[in-house]
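Of the protein chains in this complex, all but one are displayed in their positions.
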Amino acid sequence: MSAPERPFDAVRRELAGDHADAAGDVRLDFGRERRSGIPEIVLGGHKPTSLIVEALSRLAITNGRSMATRLRPGQSDEIAVLLPPELVFFDHPSANAVVVARAGADAPQRNGRIGIMTAGSSDARVAAEAALIAREMGCDVMEAHDVGVAGLHRLVRPLEAMTAAGVQVLVVIAGMDGALPSVVAGLVAVPVIGVPTSVGYGFGGAGEGALMTMLQSCAPGLVVVNIDNGIGAGSTAALIANQAGR
Amino acid sequence: MSAPERPFDAVRRELAGDHADAAGDVRLDFGRERRSGIPEIVLGGHKPTSLIVEALSRLAITNGRSMATRLRPGQSDEIAVLLPPELVFFDHPSANAVVVARAGADAPQRNGRIGIMTAGSSDARVAAEAALIAREMGCDVMEAHDVGVAGLHRLVRPLEAMTAAGVQVLVVIAGMDGALPSVVAGLVAVPVIGVPTSVGYGFGGAGEGALMTMLQSCAPGLVVVNIDNGIGAGSTAALIANQAGR
Amino acid sequence: MSAPERPFDAVRRELAGDHADAAGDVRLDFGRERRSGIPEIVLGGHKPTSLIVEALSRLAITNGRSMATRLRPGQSDEIAVLLPPELVFFDHPSANAVVVARAGADAPQRNGRIGIMTAGSSDARVAAEAALIAREMGCDVMEAHDVGVAGLHRLVRPLEAMTAAGVQVLVVIAGMDGALPSVVAGLVAVPVIGVPTSVGYGFGGAGEGALMTMLQSCAPGLVVVNIDNGIGAGSTAALIANQAGR
Amino acid sequence: MSAPERPFDAVRRELAGDHADAAGDVRLDFGRERRSGIPEIVLGGHKPTSLIVEALSRLAITNGRSMATRLRPGQSDEIAVLLPPELVFFDHPSANAVVVARAGADAPQRNGRIGIMTAGSSDARVAAEAALIAREMGCDVMEAHDVGVAGLHRLVRPLEAMTAAGVQVLVVIAGMDGALPSVVAGLVAVPVIGVPTSVGYGFGGAGEGALMTMLQSCAPGLVVVNIDNGIGAGSTAALIANQAGR
Amino acid sequence: MSAPERPFDAVRRELAGDHADAAGDVRLDFGRERRSGIPEIVLGGHKPTSLIVEALSRLAITNGRSMATRLRPGQSDEIAVLLPPELVFFDHPSANAVVVARAGADAPQRNGRIGIMTAGSSDARVAAEAALIAREMGCDVMEAHDVGVAGLHRLVRPLEAMTAAGVQVLVVIAGMDGALPSVVAGLVAVPVIGVPTSVGYGFGGAGEGALMTMLQSCAPGLVVVNIDNGIGAGSTAALIANQAGR
Amino acid sequence: MSAPERPFDAVRRELAGDHADAAGDVRLDFGRERRSGIPEIVLGGHKPTSLIVEALSRLAITNGRSMATRLRPGQSDEIAVLLPPELVFFDHPSANAVVVARAGADAPQRNGRIGIMTAGSSDARVAAEAALIAREMGCDVMEAHDVGVAGLHRLVRPLEAMTAAGVQVLVVIAGMDGALPSVVAGLVAVPVIGVPTSVGYGFGGAGEGALMTMLQSCAPGLVVVNIDNGIGAGSTAALIANQAGR
Amino acid sequence: MSAPERPFDAVRRELAGDHADAAGDVRLDFGRERRSGIPEIVLGGHKPTSLIVEALSRLAITNGRSMATRLRPGQSDEIAVLLPPELVFFDHPSANAVVVARAGADAPQRNGRIGIMTAGSSDARVAAEAALIAREMGCDVMEAHDVGVAGLHRLVRPLEAMTAAGVQVLVVIAGMDGALPSVVAGLVAVPVIGVPTSVGYGFGGAGEGALMTMLQSCAPGLVVVNIDNGIGAGSTAALIANQAGR
Partner (left out) sequence: MSAPERPFDAVRRELAGDHADAAGDVRLDFGRERRSGIPEIVLGGHKPTSLIVEALSRLAITNGRSMATRLRPGQSDEIAVLLPPELVFFDHPSANAVVVARAGADAPQRNGRIGIMTAGSSDARVAAEAALIAREMGCDVMEAHDVGVAGLHRLVRPLEAMTAAGVQVLVVIAGMDGALPSVVAGLVAVPVIGVPTSVGYGFGGAGEGALMTMLQSCAPGLVVVNIDNGIGAGSTAALIANQAGR
């Protein structure tokens, strides 16, 4: 990361007539990583594959590496085919995501260390998304799965292993009753980021029950992102851990 | 309790012209206890005190004992003054409730044993209401307070004491994140009745967050009543425990 | 069922370094039945069939019997083909579920007796799910269908037959107006578990109308599970009935 | 009632420059009764008493009788004092309403007959409001109270008495679970108007649970008005009954 | 229609051991028409065609005519093929419904007259459903379409034609802003049944906006059914009109 | 109004070190009127009176005139007493607002003309607030009250008078069913700003029913502000009308 | 645009027996443009293509031009084939819309100038819809895309370009956090119409979060339309701009 910018430096440049931060037809925010510490990420969603490839390519050429998430089934293969040959392609199917890099542009090595936990196996995609962005931002990531509160004993080993390893922040992912982040936040002395997932059924089953539970937690030290937002949790965790690990 | 009725016996009596179950101007359901095993309870709420006294008196004279809940501040004193002298008055201020009895009409002794837990001290009134109705229905009640998941170690002793004592059902009361019933239901082999309370703030803070969490619980063996419904939880728990304790 | 555990015994074992309760890659909770009286159930949902088969197999080999629910159309046939030959396969299409057993590992015979009712024929799948888990837990189950409050006379015979037969708990399942559990709870002296279903339309039609009605019931003795949660209702009913039938 | 108007006659008069229907500063709709068969009603709410008195007076002088509802405590006494001496004052405290009449201007006698039922005693004010407007519109009203579904036998006698008396429509008022209108509509061959009330607690307790239940009813023949809307139910019932009783 | 029953006569028969009202495996309510004045209707929805055919046949054989609604595309053709030859088949594609009759069993002729209006052309299916049940119940039905409040002049002719023809009740159907029933109820002296439809978009667009508007109407004389409930509106309108037209 | 600023001129000044736009402890936005054409308005709400007086004074001294809204009962009198003697005080009790001015600083005279309508007399405060800000911004305002859709003829004269007078925008204010703005927008060729009010009861009665209806309107040409937001509607209407009247 | 009508002229014509405004089976509102300044628009949605073609043709023949929106994929090609040869066809695929015109019937040239902005590239279809209707109503439209608040500097140039060019109104379109309209309304002196879009995820992700934010904006001068309502925003903006540009 180059020398830090002041918050309004991009605005200053714009007002001074320098438009380097947002050039071209596809209005990519090339300066986001410099400004916010988090890379610009291409959200796949309903975008045509050609547009995703163009964005990935231009960001990788400018910044070294780039990433696309929320890809449709089969879309990563299409991207692999269409990429310019000078770019290296990394598939992350468990996260529905791909990473693209200029040759030699490795992910940075910073000193942040993050623990990621899920309550159930259906939360895995969100965990993979969080782990991917955190690693791209230079963090070391430990994971543990399926440790929800319905079988509390399953939590003991992985949680003690993570704190023993010195994680500086925990990302705790849960759908259904969403109770795991509250329980964990009551047990540890590092910040916990809760991620509700859209795993559930009936009343509150699209994730709003899990979200409510986390927002209502009695345990301070717990902050929350929106339902299924692995990128938001992973990138904020990396900001926290990298600062702490300096 | 006299010999059990068939479900439609009160309807049969009505169709046959016998109106003993619902006589008089104040349409009290004198037969409820015989029919459903749970005493008719007078909900104070906004009723005038004189009406509450009349209902309590008539029910106690017919059935031996009667009970009023959700009383306004100071109302139990007014009731004590207005009761006919042949009735005995028991104040239960922590439950906002009173019990009235004919001389010698003690609460029954059945063999049910119930454990009642609260996550926080603000849940105490709901717990007192549940305990009162369960004792009126003949159960033995154990209580533990302030054992919410933000400090999980507090749960160990009281929960193991209750199961060691052989409780046949647990009533677990929690506001805020409402996570305690899920955790408990994952640890025990008796049915758990979760009671969300209107303790909370912000999004989901009127109890709907706690309710959602309990309904979304990953732990089977957990059933739920409406927010703050101590009477519903306590009376159902008594039905369960008294059957089991026969 | 072997001698009962204390609630925190699994935690004790973990802290002591004994990880028998949750071994292997697929983190199955082998000790759930011993701990909570309810078998670990494999939720089909979106899991790949191979994963379901592996879980069913390992649970059946360890515990004698195992069960998977919420299967996709055609999935039970795929499971039947993939199962190891030493395991016996039972298809329960009306419940979208299968049971798998080691040869000779019959369902237990306990003495609980449960009545299950539905308001309309669209509630049948939920009833089948509840009945299946209750029978797996050793209960005798009586069923009656299509007895909703729009034609009250249809309720008379089945309800009186169930109480005459000595059911210790009723599971009452209703979508739309969800009124049946309230009516039933006002007529009987056993606990009633209401199950709202996602049968309905327009305002409140995803089951939240039925859920609200049941939570607001004037009849004490009624507890509730989440929308369409047949497993939760059936397993809790079995815990209640088996205790009472001891 | 004078000869019926065509729906747009008031608009015709306006376009022709005749403003008799809505003269003066307080824009009262003097023609409403002629146009819609229902008297213009003064909603008390937060209006100053002097404004209510003026409206009542002008409507009574023009149309013979007038009515104000939703009065604040003590407001009916203030109105009685302020009314011009040539107008007769009728207090209806159970409905929070007053009626004012020119001497000799009696309520009409039409032939409609209406039954009004409540599930609980807390629904009485809404019932009184419905009964009052129906009687002002010339109907004969029968009432029965406290016949909710938690004690189904209480419904038998009053409902059979009402149908035996030939009511042409039933107004069925219920808070909490709101189940009574569904049950009644399944039993009778006259239209039923359900009125949810804001009697309840917790989830759905402001009347929206009762409203949902009524809208989701499986029994056709049931229509609904908004929560606590006794005037809407009573006046529509009177329109129905008076047509049928012609 | 035979001589009217008392409300609890079907219950009386059940208690007396006479089960004619609900015989057989498919628990059809053969007595509904006799009891409630409205025929039992087979809701297609997700039922298999064979079940629908069986229900239609048995109801038509017992009661003369029967009806199924909410059919899937192509399902009416399947029903036509499978019906026993002695039954006559009437397709109502605009209502997604079919009628089946014994030869010679015509719909009754009573004297009710109903007006049905829609705000937009997307509301047509709901109107067709309402008209069909009303005609099956013996009413004369007038219809007008596309008269929503965005072009108020379109309402003039059809509304004045309907009132001139003496309709005894109006069914007014509207999605989107749902304003038409309020406007109409302010113009006429007959009861109005508002039907919100699931036509809309964005906030409130599943019909709940239209429902709220109708429930909040300032015009008394307006009652409401649930979103898209043409059967409920049409059948209640027929009860009202047939009484008035006697 | 002085020469128009560019949107980012205030940011430019800040970046250049000139802090004139937001000086002092109470961070008033002195430049808002210059930047956005709308005066900075002091929201009373729960602020202490002394703070309101200080803000009013400083804004009036800098900009000529200032305004405070949402005052508590009696607060305008307190303000009148505490104002510096060189400022002129105008009370607007119907709007719960006050205006303060330097001697000689009259409201501007621009050429915008606005029509403001209410559906019911309870909407008057919101209308007064809208009219006040529009007049402060130099517009000519016409008002009509109590013209809701339950008596459509009342709308004819005032609406035709307003369009004849050449209003360039209409502010239409309605609670309850909120139908009036839709009806009006279908009749006129000028933009309509709908203002839902918190007048209502039961389901949707805090203004959300009226808001939904307005957002769902079938009539294009209708835009909306939040519930009870008279200031937002009046100030936007003034921006529109003043541009049109230039 | 011909000489302006009075609001009730279409009603007058109806009452006088002249039905020119709404003739034929398909009840098109031929007079809408004359009455409201906004052309009648055919909403594609689920209508059959033949009906859309008929409506487009009749409106274009009568009024010169016509437009259909919300077309299904491939539907514009079907329309092009089915149109009568004397009509000219214009495809607008980015808006899912088509325009049809009589030869020589060009869109009008008025003097309104509108700026349209989107926060993200997923908002493009809504922007295209707004731009199309505004151009059909004679406005000059400037557009800028992808200027959301997560990269504030991107807003500087396009916003200053638009105000320098003298736009009289801004349409600001945003999903997700919906914050852009608030920021813009705080920076400019022209009215801003906010359009929330259904772009988002999790809690509030169907556009209701963006809608709430816009309705809660602290910046006066902002009005709102329903989620995704490009037509409503564009047509109201054109009414505003054309008045201002006269």
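We just call them A, B, C, D, E, F and G in the order they show up, numbering each chain from 1.
Simple rule for what comes next: a residue touches a chain if its C-beta (ideal position, glycine included) is under 8 Å from a C-beta of that chain, and two chains touch if they have at least 3 such contacts.
Worth saying up front: this structure is predicted, and the values here are computed from it rather than measured.
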**Fill in**
For the full complex, contacts between the hidden chain and the displayed ones involve A, B, C, F, G
**Chain not shown: contacting residue from A:71, A:97 or A:187** = A:187
**Request:** In the full complex, which bits of subunit F touch the chain not displayed? Write them out.
**Result:** 10-11, 13-15, 19, 21-22, 26-27, 29, 31-32, 45-47, 196, 198, 207-208, 211, 226-229
**Message:** Please output the residues of subunit G touching the missing chain, sorted low to high.
**Reply:** 119-120, 148-152, 176-179, 182-183, 185-187, 200-205, 208-219
**Request:** List the residues of subunit C that touch the chain left out of this view.
**Result:** 8, 11-12, 15
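As a convention for this text, only the chains that are shown with their structure count from here on.
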**Fill in**
Looking at Cα centroids only, farthest away from subunit G lies chain B
**Asked** So which of F-G, E-G or A-F is the twin of A-C, meaning more than half of its contact pairs are the same residue numbers?
**Response** E-G
**Asked** In whole angstrom, what separates the CA-based centres of subunit D and subunit F?
**Response** 37
**Message:** Can you work out the whole-Å distance between the CA centroids of subunit A and subunit E?
**Reply:** 53
**Item:** Interchain centroid distance [CA atoms averaged], subunit D/subunit E, Å
**Value:** 26
**Request:** For subunit G, write out the residues touching at least two other chains, lowest number first.
**Result:** 8, 11, 15, 156, 211, 226
**Item:** Listing of all chain pairs that touch each other, if any do
**Value:** A-B, A-C, A-F, A-G, B-C, B-D, B-E, C-D, C-E, D-E, D-F, D-G, E-F, E-G, F-G
